[in-house]
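With one protein chain removed, the remaining protein chains of the complex are shown where they sit.
Residue numbering begins at 1 within each chain, and the chains themselves are lettered A and B in the order written.
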Amino acid sequence: MDVEIKQYLDDSLVALNSIVLGKPGEIKLALTAVLAAGHLLIEDLPGMGKTTLAQAMSKVLGLTHQRIQFTSDVLPSDVVGVTVFNQHSGEFSFHEGPIFCNFLLADEINRTTPKSQSALLEAMEEGKVTTEGVTRALPEPFFVIATQNPSHQTGTYPLPESQLDRFLLRIQLGYPDSDSERTLLKSGNRRNMISDCEAILDVEKIKLLQQRVSQIRVSDALLDYLQRLAEFTRQSELLHYGLSPRGLMAVLSAAKSWAYLSGRDYVIPEDVQAIFPAATDHRLRDQSGKAASTLLSTGAWVLTQVDVIN
Amino acid sequence: MNAKQHPFGRWRDSARFRSWLNRRVPPQKEITLYLRNIFILPSRQGVYFSLLMIVILIAGINYQNSLAHALAFLLMSLFMVSMLHTYRNLSGLVIVAGKAGEAFAGDEVDFTVTLSCAGGRQHEALTVYWHGHLQTQADLVDKSEIALKVRTNATQRGWFDPGRLTIETGFPLGLFRAWALVDLDCKALVYPRPVAEDSPPLLAAGDSDDFYLRGEHSDDFAGVRNYAPGDLVRAVSWKASARLGKLMVKEYASSSGSLKWLDWQLYEGVDEETRLSHLTYWVNEFSEQGESFGISIPGVEIQPTAGESHRQEVLRTLALFGTDAA
Partner (left out) sequence: MTGLAARNALAWMLVAQVAVLAPMLLRFPWWISVVCFCCGLWRVLIYQQRSTYPHWSIKAIFVFLTLAGLLLQWKSLLSLEPWIGLLLLMFSLKLLEMQRVRDVYQAILLGYFVALTHFLYDQSFLSSCYTFACVLMITAGLVGCQQVRADLRPWLPLQKAAVLIFQAVPLMLVFFVLFPRLAPLWSIPQAGSMAVTGISDQMRMGSISELTQSSKLAFRATFADRLPGSQSLYWRGLVLNEFDGETWSRQSSSHNSNLYRSGRRAPQWLSDREVISEPVRYRILMEPSQQKWLFTLPMVMPAANWKIGLSSEQHLVFSEPIRNRIGFNVQSALRYRVDTNLSQSERAYYLRLPAEGNPQSRSFARRLNESSADKQAVAEAVLAFFRQEQFYYTLRPGRLEGETIDQFLFASRRGFCGHFASSFTFLMRAAGIPARVVVGYQGGEFNPVGNYIEVRQFDAHAWSEIWLQGLGWVRMDPTAAVAPERIELGIEAALQEEGSFLENIPVFWLKLRGFAWLTEVRFQIGAWSHYWNSFVVGYDPVMQLNLLSRFWEGIQIQDLAHLTLLSFVAMMFLLAIVLLRSVKGRHYSEIVLVFNEFSALFALLGYPRLKHEGPLDYCHRLALQRPDLAEAINEFSEHYIARSYAGDPAISVKALKRRIFGLRLRLLKPVS
């Protein structure tokens, strides 16, 4: 059973890699977020394949999916739904918004107003929606992939730090390498490929996988390493603020899924290192880029500063 | 706590002493205490104790009392052993400068200092303080690291150097006092002292087009609600009304308010420090209310936005205004 379920996972990876070319690490991170029951933020310039990845994932994971294209006039009710008066029955009824699904693709989340952003993010955090005093649970599992443009682009409302914290991982796709790009150019439209693609996983399987991940073993030695990392971010003069306990928990659960994806039932420091930049870059802020050189993100810089074995 | 208690007393401030200390214990981010940077002398109690020892010995000699001799010798040995223990309590301690807290001039500023043991020893009853300021007690027992907040007074805005940190201990018997004076080479950014005033130096609306336009759009569209008599016709959402079959009214939230520009130039006949103090006050006020604001001081202009990091950036600019580090 265990092998079988793992096989599905590997198949999903292969399928995703065939659609989004040249990004195996990012795809693994995206699946990591799913297995850790966390949300994913993809940040990159337009046209880098953010939406493609998100769509492909929704397809492969076999989850009911919705998409919201955020613009500046999207209202919170457009996200969570609205209560309307039904003239035939003479009663108020709730029209569920797109958020009522397993897999929500929130495109260009930083184009909309903070009000709508927070409507979404609160739902992400709580797993439920409260409108007009009625609380409605979202389906399980509930998974959000949000994409955003780099915040220095015009017409954006950058997500505040408190809301960024709700994303387990933030990844950047970046330009594909030349081989992948060439394949892309040759094979043409991805959209058809996505619609041709078949669902490999489903809700039950994902729940099972998530349960497996939660059983991954974590040794004291590894916890020591995690704590050293957190302590470093808190003590470093070059960072504005350190990693919060929630941030550290996020690192741990992401590391566990990564370990599972890598075929281990225990976490090793390399798992932590693999997800650390994605899990912490949006949670840490260095003082005007002092800490991280131009080559390293903040999280990656932190990794270089902390001894793995101590 | 007071300078009198300090064994170096008056001359710890003398230039000769400081330059000697700088050569002996140079400034470092991380310092391990050992023979070279630990000083140890009998404490006042220690002096009394040795007098007591001598009196007991004399009593033993005069009364030809063998056990009084033994008692005197035991106390003497205890004295010597406690010296070793007191020294040991400091040696092997690693002191690492951490982050300084934020503070306004005239307030107290916390420096984080991390103590850890390099020797796998226990270090008990350590007192850590900046000269003349609040003492912090710490123990390193059954753990290898502890982070302390050591407080001092921030006197001036800008980069504040607290001087040398004292780590001292009398453990276990208090007969000796071992201490180290370490310069951790750490600085705290001290913001100008906020000084309240009645109205903010806000750039009037219309002075900047950018400001004006953004002000209009900054009201968030929050949703629709049922029409109630008295609502402006202009506010009726016709689209929603058509869909729902009754009159709905658009609602705006104005939580973020209009954008504000704090402007240095609006003060006249006020000296620089006072201007900075007033500006600091308003930065705090606006940040507390979550309002967006921008600031313009000579040489620097920061675009209006809100949030913690924005506040820090602005305060930092104010703190370093006119200093070398700006």
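The criterion applied here is as follows: contacts are C-beta pairs under 8 Å (C-beta built on N, C-alpha and C of every residue); 3 or more make two chains touch, one makes a residue touch a chain.
Given the structure is predicted, the values throughout are model-derived calculations rather than measurements.
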Cross-chain touch to the chain not pictured, restricted to B:L21, B:A68, B:L134 or B:A147, is B:A68
Contacting the left-out chain: of B:L41, B:V81 or B:A196, that is B:V81
Out of A:L45, A:A221 or A:M249, the sole contact with the unshown chain comes from A:A221
Residue positions on chain B contacting the omitted chain are 1, 5, 34, 43, 45, 48-49, 52, 55-56, 58-59, 61-71, 73-78, 80-82, 84-85, 87-88, 91-92, 116-120, 124-125, 137, 139, 141, 144, 170-175
Residues on chain A facing the left-out chain by the touch rule are 217, 219, 221-222, 264-270, 273, 303-310
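Criterion: only the chains that are shown with their structure count from here on.
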Residue set of chain A touching chain B in the complex reads 73, 75-77, 84-85, 87, 113-115, 160-161, 231, 234-237, 240, 285
Within the complex, chain A is touched by chain B residues 96-100, 112, 114, 145, 147, 186, 220-223, 244-246, 253, 256, 307-309, 312
